[in-house]
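Let me begin by handing over the structure; questions about it come next.
Only a single protein chain was left out; the remaining protein chains are all shown in position.
Here the chain labels run A and B in written order, and each chain numbers its own residues starting at 1.
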Amino acid sequence: MSQDHDQKTITVSVRVWRQAQGEKGGRFVEYEVADTPLEASFLEMLDILNESLVEKGEDPIAFESDCREGICGTCCLVVDGLPHGPSQCTTCQLQMRNFEPEAKITIEPFSTGAFPVIKDLIVDRSSLDRVIQAGGYITVHSGPKPEPNSVPIEHEIMEDALDASACIGCGACVAACPNGSASLFTSAKIHHLALLPQGQPERNTRVKKMVEAMDDEGFGSCRNYAECQASCPKGISIKYIGRMNSDYIKATVLDTDRRGSMHAT
Amino acid sequence: MKKISQLYSTSVGKKLLVAVTGAIMYGFVVGHMLGNLKAFAGPSALDQYAEMLRQIGQAFLGNGTFLWIARIVLIVAVIVHVITVIQLVQRNSRAKPTRTVRRRNASTLAAKWMAISGTLILIFIVVHIAQFTLGWFTPHAAGTEGFVHGAVYSNLWGAFQLWWVALFYVAMMAMVCMHVYHGAWSMCQTLGLDAPDRNAAIRGAAAAIAIALFVGFSAVPISMLTNSIQSPTDDSSMTEAFEPDGSSESSRSKEGAG
Partner (left out) sequence: MMIDFNSAIPSGPVEDKWSNHLEHVNLVGPRNRPSYDIIVVGTGLAGASAASSLAAQGYRVHVFIYHDTPRRAHSIAAQGGINACKNYREDGDSVHRLFYDTQKGGDFRSREANVYRLAQNSTAIIDQCVAQGVPFAREYGGMLANRSFGGVLVERTFYCRGQTGQQLLLGAYQSLQKEIDQGRVILHSRCEMLDLVKVEGRARGIIYRDMVSGEIRSAAGEAVVLATGGYGAAYFNSTNAINSNGTAIWRAHRRGAAFANPSFVQIHPTCIPVSGDYQSKLTLMSESLRNDGRVWVPRKKDETRKPGDIPESERYYYLEERYPTFGNLVPRDVASRAAKVVCDEGYGMGESGYSVFLDFRDAIKHQGQSTIAEKYGNLFNMYEEITGESPYQQPFRIYPAVHYCMGGLWVDYNLQTTIPGLYAIGEANFSDHGANRLGASSLMQCLADGYFILPQTIGDGLQPMFRDKVDTSHPEFAKTTAEVKDRINRVMSIQGDSTPLSIHKRLGKQLWNHCGMSRNASDLKGAIDQIDGLQSEFWNNLKITGSADDINPTLERAMRVADFLEIGSLMCRDALTRDESCGCHFREEHQNAEGEVLRNDGDFAHVAAWEWKDEDTQQVRHEEALEFDAIQPATRSYK
């Protein structure tokens, strides 16, 4: 055990949610991962566990990850009841040195109404894509475009747009929300595009369509718990939700176009 | 109407309706609390205030009409608020995480208790109207006068001499306090009025108003229970000011007493 080595490894036991494909429910299975290097990341600990399962001839735990540097948004584990685990970062950036020796760790999928489980710890988050499909873009074709410096954009506006567009689409905001709402995700994209001059022509239709898509995909509604903000690995602020709401009001109730004149409804 | 039905078709629009109806009730509750403080000016002041409410707009609309309009607006607001919230809750229960997810403690107790406080407040509203407006349910301490339509101060006095009635009211006011604390801030967020640079101010104002509501509303039952306020029989001006007449008997307003 860990005493045989120096202080550089720990032994942890993990309780992992296992759910076969096509089945409604699942169960927890407990595994011990002995001698995990303290320098290892959390997912590397799972790699070590999976390698030992394969060696024993068992089916390894299905979980997703890709870039393992916190930017692609693929990894999505609920660790000890918290989406992405105890630190405010993606699961792949979680390090084993953050855990106590002999820790018992519970690992579950990001499963909500709009994120059904596919297998074990893998969920289907394509609902987020469909929210973007509804209008999370600026309609331009490839080809010659105007000189970008012809429209100056304030430094602060750009920084704000970058704060919003830092979203990696991991879905932690949905998994953390007691209502399974995608408001933070949706509002961040709406806000990013609404801040920029290029985003103005489609601003009203965009917010209306994306808000409707959020409902169509079965996400819950925002109750302003702010759990999403606390779980977002990119620190995206709930202020964008407020701005999405006010944009939505402008687009539906006031229904003004950019010149300020009202549309007949 | 088209816009309202359009709003009603999305959850963000529904939230907007919850916020707007909440804002209407918020305004009412603040006014109600301020009106209640008239009790400290004496029994007749409170009863006169209640009568005055009936007379708003009298010149155009006739006695009590404005009050009825206000009541209808409030009743519609309550109904829309509650039904919309119920629908949102149904959506949310389908959408919520299927595994138990821990909170990161970012949300306040007030936020977590919105459903509990809201349900209790709804029950409270029914009890409160039945007790002081309609007079269907009128517990009162022995030795006090029973319920008399229009005798606002005396009705209150009779009820709040009972410790459990006073306790019920104070407890419910705590619920109101919590509900409007999160509700007021949440309303600003839903209406898109919130921003990080004014978040602290909005939260602070919401908290200050919520506490003021609790203190203001609790002051009457507590001071009546502890006899630290005038007893209705001490006040001779009460009867000479006016006799409650039949036409206004059922309209002992929520503003004044219910």
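Structure notes:
The rule is short, and it goes like this: contacts are C-beta pairs under 8 Å (C-beta built on N, C-alpha and C of every residue); 3 or more make two chains touch, one makes a residue touch a chain.
Keep in mind it's a predicted model, so treat the numbers as computed, not measured.
The absent chain, not drawn in this view, touches the displayed chains A throughout the complex. Considering the whole complex, the residue from A:Val78, A:Ile168 or A:Val207 that touches the absent chain is A:Ile168. The hidden chain makes contact, of the residues A:Ala34, A:Leu53 or A:Ala103, with A:Leu53. Interface with the hidden chain, as seen from chain A, comprises residues 21, 36-37, 39-41, 43-44, 47-48, 50-51, 53-55, 57-60, 62, 64-74, 87, 89, 93, 95, 97, 118-119, 122, 124-126, 128-129, 132-134, 136-149, 152-155, 157-158, 161-162, 165-166, 168-169, 192-193, 196, 198-199.
Here, only the chains that are shown with their structure count from here on.
Centroids of chain A and chain B (each the mean of its C-alpha atoms) stand 40 Å apart. For chain A in complex with chain B, the touching residues are 17, 78, 80-83, 108-114, 117, 175-181, 183, 211-212, 214-215, 218-227, 229-231, 237-239, 241-249, 252-253, 255, 265.
By the touch criterion given at the top, residues 2-3, 6-7, 9-16, 88, 91-92, 94-107, 111-112, 114, 182, 185-186, 188-196, 199 of chain B touch chain A in their complex.
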